[in-house]
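Removed: one protein chain of the complex. Kept in place: all other protein chains.
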Amino acid sequence: MLIVIEPNTDENKLAKLSELLIENNAEFKEVNFLNEKIFILFSSKKEELAEKVLKFGFVKKVLTIKSPFRLSSREFKAENSKIIVGGVVIGGSEPVIMSGPCSVESEEQIWEIAREVASKGADILRGGVYKPRTSPYSFQGFGVQAAKWLAEAGRYYKLPVVSEVMEISDITELYDYVDIFQIGARNMQNFKLLKELGKAEKPVLLKRGNSATLNEFLMSAEYILCEGNSNVILCERGIRTFVEYTRNTFDLNIIPTIKELSHLPIVIDASHATGRSELVKPVTLAGLTAGADGFIVEVHPRPSEAFSDGEQSLNFSEFSQLIEDWKLLKGPVLTIRNKKTAGKNLHA
Amino acid sequence: MLIVIEPNTDENKLAKLSELLIENNAEFKEVNFLNEKIFILFSSKKEELAEKVLKFGFVKKVLTIKSPFRLSSREFKAENSKIIVGGVVIGGSEPVIMSGPCSVESEEQIWEIAREVASKGADILRGGVYKPRTSPYSFQGFGVQAAKWLAEAGRYYKLPVVSEVMEISDITELYDYVDIFQIGARNMQNFKLLKELGKAEKPVLLKRGNSATLNEFLMSAEYILCEGNSNVILCERGIRTFVEYTRNTFDLNIIPTIKELSHLPIVIDASHATGRSELVKPVTLAGLTAGADGFIVEVHPRPSEAFSDGEQSLNFSEFSQLIEDWKLLKGPVLTIRNKKTAGKNLHA
Amino acid sequence: MLIVIEPNTDENKLAKLSELLIENNAEFKEVNFLNEKIFILFSSKKEELAEKVLKFGFVKKVLTIKSPFRLSSREFKAENSKIIVGGVVIGGSEPVIMSGPCSVESEEQIWEIAREVASKGADILRGGVYKPRTSPYSFQGFGVQAAKWLAEAGRYYKLPVVSEVMEISDITELYDYVDIFQIGARNMQNFKLLKELGKAEKPVLLKRGNSATLNEFLMSAEYILCEGNSNVILCERGIRTFVEYTRNTFDLNIIPTIKELSHLPIVIDASHATGRSELVKPVTLAGLTAGADGFIVEVHPRPSEAFSDGEQSLNFSEFSQLIEDWKLLKGPVLTIRNKKTAGKNLHA
Partner (left out) sequence: MLIVIEPNTDENKLAKLSELLIENNAEFKEVNFLNEKIFILFSSKKEELAEKVLKFGFVKKVLTIKSPFRLSSREFKAENSKIIVGGVVIGGSEPVIMSGPCSVESEEQIWEIAREVASKGADILRGGVYKPRTSPYSFQGFGVQAAKWLAEAGRYYKLPVVSEVMEISDITELYDYVDIFQIGARNMQNFKLLKELGKAEKPVLLKRGNSATLNEFLMSAEYILCEGNSNVILCERGIRTFVEYTRNTFDLNIIPTIKELSHLPIVIDASHATGRSELVKPVTLAGLTAGADGFIVEVHPRPSEAFSDGEQSLNFSEFSQLIEDWKLLKGPVLTIRNKKTAGKNLHA
């Protein structure tokens, strides 16, 4: 049960509500979410309190949400969430393009790539500075120094930047350089990190863990939302299956499913979802056709020399072709999406 | 190693070749494939025989294929295979539409559906008459009688028909009524059935098993091809993973991968790959965008009353919308495919 | 709903029951199972007929089974099924040892192996004569000739023999030579083959498909049982997962789960479940500890020369060690199983 409070309600009045809930052994959490104060009751067994709660004049409404995720559900919020960062709208009428290298390898490299992707129409610049690597003996990223290069290149080319944080202390370290914090697949259930990002005043790009169920994925988003940060962008980047010919299996089905169950935008990362550069274009275009709100693509001027993920990075020419083909497809794809606003509306 | 023979070579000459191979302990198979006679050597260890073999004047060429599948590989045959049935081309310049009910439930039902899908532009009519069902207590299909209804409706509306065979004896029983034999996912490795269909003079629609690797999938096609039947249509219909919100996980990645490695056409079946009617349209359109040569979609006038697979069947209005949206998308999708014929060509 | 008929009931009386069921649109199947005649109603919606049915004096009892599998459920039959073949009891007080080569490669080979495994205490001799192989270019087995060698070696060493059938016509071909028909993992849902074996008067060893759920596995057993053949032995042989260091993932959990839900015996095949000979012993001993009714193990005098599955075959010395270690463990394992007959009884 969610209890939505009238704006500008007095703290003393809220204290009365808290008292009532505590008396009734109802565990709850108070959150400021999208300009509203909301009390979230943890257990669905406490629905019987609705009547009592509604007697308080300052209670605007009481919502019962059937899904285990609440603030992230479409039951809670019917219209699509739009996340705005540096003038770019994610979850709006047009899919966004997020591009850049797997790792920021040098000042020159990130400037070279930023120039290229900006000129081709990218909206957001990505680049890893803390790299989670299976082996402790692999390149682990250049840290804050690289974040500075990334931020400067982004500022120059007017591209907001996204980079991954692996640990709570990374948030502070990267705060001044990064516009969107990324949670990598391996950290999707690093709950303390999620909570801390729930308190940060920047959007979060949450990648699906490679064996996360739909419920686990949206619940991890919920960890961020219920701390007050409504700006969560979901990302499908492939799951682990028995399949051996691609690094991961791109789960296309989750795109329309998320659009049905949640108001949060979802973007796709075909670089990780395939692990092979020659598959990035068809998979990206397919994901956009199925309703994705944007795509991430790893780009490198010379993929074979990349410090990490070279096999899945596009070179500049491949990136251009992807953008060109997407332009051919975009009109009809948007027409199909817009048509749907009449009637049952999976992409709503 | 494949040994391709000059046309019209005398049987006596071929006997000499056989002798040489036997003398050298080379196991092999003789196949008539696409108007050529080919000797396929089983073991790659016998490549040293190439020189001796080439001394025979009637040997046109000797091919070494690196992949374990041979006749189905693009190494063997660079250009896309086109399968023609009743005037419909599968694997040609335009994706084909295969539609119809999960099961043929009555004469009226199949005629009602055939009329509808024909009027909307379907190319091929599908309908199950032998139904492989998890439970022996579930509806198992109406057999030959239903095949007759299917064939008549198909003939009237000028739609070639496809239906599943589960057992060798089914081939004879359905021979007069069916234009394309389907192998269901559960029978993808029913090798004796595959061999028998390799001898049939009708195309085969081979569905991927729900946990089949790429190699296993193409090897099952190879079982059919190496008996002389070159008309195999592959079908991705979802794989089994940990994912719980859809019946199967649609493996989009396999579409461009197959186009790269094999000359055989591949179609998609989003009905089975999702198990939920509301996902069929976005997933179908995405699969076509990624390069599929056609799509299968289950249609039923009243899905909630279907004898099987009702949750994943489109009603007539949903089917119309799918076709309409595909028409919007088709132009750009074909433009993108055709562009690719210059240079590195995944969709070739 | 299962309707159990009193012994020696007149056919005319049964016709009355059939009429009643047909009048009430109840689909059903009549089966002779373990010396009883049983009418199985397909849909659980027809439970309301129970009262009417019980009015027939010749109806012994009416059973409502909650699980979708019926004759194979412990709800239907509380005590363990014992399958007796050539004096060997499967599902009895002692686990059985099934051993032999992957493929029968020659008369000498099968005699050499039969002698060895018999001398070490094997109960049943296995050997493939029809081999389902991923590639059409791999060794496919020596067929009936090999079955004769197998049968003769088995008879001499007093070991009943088990061999795989891939197709309905194989049943007739192997009938005189084989004591237990094996259904391989790839054919677990070859329903027409299952039905035909349901009519055969020999036990069936049913291997779990590599991505079969518990329900699918027991439903495939049900296909055999509901044709009247109660002698089904289940076999866990590993499932397909993301794991890459073994051929399959041995699903130990299914052993006690099957013992809880079904009365059918379950044996294990660690050769296929691991694909590596050095894992066969620990995995086999573990599976027996968890409650398995027996084990299959592939043995070859010179595994590196085997025509198939050499990497997972034990040599004679490894086989001896396995048997020796099992003898050390058997006493305590049986004590633990027997203790359990008091109280809640997973291994019952």
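Each chain gets a letter, A, B and C, in the order it is written, and its residues are counted from 1.
Note that in this section a residue touches a chain if its C-beta (ideal position, glycine included) is under 8 Å from a C-beta of that chain, and two chains touch if they have at least 3 such contacts.
Computed from a predicted structure; not experimentally measured.
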**Request:** Taking the full complex into account, find the residue in B:R70, B:R126, B:R208 or B:R240 that is in contact with the omitted chain.
**Result:** B:R240
**Message:** With the missing chain put back, one of C:E6, C:E152, C:E173 or C:E260 would touch it. Which one?
**Reply:** C:E260
**Prompt:** Out of A:I38, A:V53, A:V104 or A:C226, which touches the unshown chain?
**Reply:** A:C226
**Contact footprint on chain A, counting only the chain that is left out** = 27, 29, 40, 42-43, 68, 70, 132-138, 166-169, 186-187, 189-193, 195, 210-211, 215-216, 219, 222-223, 226, 240
**Where the unshown chain meets chain C, residue by residue** = 211, 213-214, 239, 241-246, 249-257, 260, 273-274, 278-279, 281-283, 285-287, 289-291, 325, 328-329, 331-333, 335-336, 339, 344, 346-347
**Touch list for chain B against the chain that is not drawn** = 240-242, 244
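Basically, only the chains that are shown with their structure count from here on.
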**Prompt:** Of the chains shown, whose Cα mean is nearest the mean of all protein Cα atoms?
**Reply:** B
**Request:** With chain centres taken as the means of their Cα atoms, state the distance from chain A to chain B in Å.
**Result:** 38
**Item:** Centre-to-centre distance between chain C and chain A (centres being mean Cα positions), rounded to whole Å
**Value:** 49
**Message:** Could you work out how far the Cα centre of chain B sits from that of chain C, in whole Å?
**Reply:** 33
**Fill in**
Flagged in chain C as touching 2+ other chains are 240
